[in-house]
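The block that comes next holds chain A.
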Amino acid sequence: MKIAYEISHLLAGIMLVASFALLYQQRVGAVINAFAAQSITLALAVAWAAWSEHRPDLFITAAIAFGLKGVVIPLALRRTVERLGIHREVEKVVGVGVALMVGLALIGLSQALVVKVTRGTMGLGRDELALALAIVLLGFLMMIVRRNAVTQVVGFMSMENGLILAATGAQGMPLVVEVSVAFSVLISLFVFAVFVFRIRERFDTIDIEALDRMRGDRR
Partner candidate 1 sequence: MTRDLVVQFLAQGAQMFLVLLLAPLAVGVTRRVKARLTRRRGAPLIQGYLDIAKLLRKESVLAESASWLFRTAPYLIFALTRVAAALVPSFASGLMFNWAADVVALVALLGAARALLALAGMDVGTSFGGIGSSREMMIATLAEPAMMLIVLTLAIAAGTTRLPGVADYFISEPLAVRVSLALSLGALVIVALAENARIPVDNPITHLELTMVHEAMVLEYSGRHLALIEAASMLKLTLYLSLLICLFAPFGMAPASAGLVGWLVGLVAWTAKLLLGAALLGVWEVSIAKMRVFRLPDFVGVAFVFAFIAILLAYLSSGDIG
Partner candidate 2 sequence: MLALYASGAALAVLAGAAGLAILARGALRLVYPLAALAALALGAVDLHVLLTGDVLTGSLPIGLPTIGLRLRLDSLSAFFGVVINGGVLAVSVYGLGLDREKDLTPRVEPLFPLFAAAMNLVLLADDAYGFLFSWELMSLSSWALVVARHTDPESRRASHLYLVMAVIGTTALLFAFGGLAGPAGGYSFDTIRAHAAQPAIAALVLASALIGCGSKGGLIPLHAWLPLAHPAAPSHVSALMSGVMTKVAIYGFVRIAFDLLGPPAWWWALPPIVLGAITAVLGLLYAVLDRDLKRVLAYSTIENVGVIFVALGLALAFRANGFTQGAAVALTAALLHVLNHSWFKSLLFLGAGAVLHATGRRDLDGLGGLIRTMPRTAIFFLVGALAISALPPLNGFVSEWLLFQSVLAGPMLPQASLRFAVPAIGAMLALAAALAAACFVRVYGTAFLGRPRTVEAARAHDVPLAQQVAMGALALLCILGGLLGAPLASVLAPLVRTFSGGMLPASGSGPTPFSLVAFDSARSVYDAAVIALFVTIASLVTLVVVHRVSERRTRRGPAWDCGFPDPSPATQYTASSFAQPLRRVYGTVVFGARETVTMPPPGDRSAASLQVTLVDYSWRAFYAAPGAAVLRLAERLNMLQFLTIRRYLVLMFAALVILLSIAAVTT
């Protein structure tokens, strides 16, 4: 029992590391790779939870996570990046150091919060919940400290990864939820892709700061 817990804890930790990697990567390609790694690790964690807690329906969740987020979406994103011709480095708003500092603070916050909120309950699921919350917050952080539209999509999806991890810890996450989550991810990906394509077509850039200057409204 303890070993099972240790392993799931390890996998969650690896996901967290991947989130950090997302934060400090300079090139778009590397960002996508880090996302793929995070998703695969998620799949492994969910599969392990399915096997050790004897919840066969979670296998399906793991399969979806692996297939969709670990393989299909990263490939699609790569193709989009090639078609748009983005090989530059990711535009940043704040420096890497500051982003990492803030990330560490967020981890501390989520830890403190989870301890406060789940006082008196069983300790086993608690740490995973804290890690999952940290992953969500880091994904959000990524969305705001990066200027590239593709990296925003990736940040959004890493938030989803964190949510799925948290939900795994909860008893009985039904398949319906997972399917709907998957579909929402797929649809949002398509929307983002189309959007990005169109923007690139019209304005020759997907730098959102540059896009903002094109807005017709008075400031």
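Please note the rule applied: a contact is a pair of C-beta atoms (placed from the backbone, for glycine too) under 8 Å apart; a residue touches a chain by one contact, two chains touch by 3 or more; residues count from 1.
Per the selection procedure, all candidates are chains of the complex that A comes from, given by their letters.
This one's a predicted model, so the numbers in the text were calculated from it and none came from an experiment.
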Chain touching chain A (counting every copy) in this complex, out of 1 or 2: 2
For the chain A and candidate 2 complex, residues of the former touching the latter: 93, 106, 109-110, 112-113, 116-117, 137, 140-141, 143-144, 147, 152, 208-209, 212, 215, 217-219
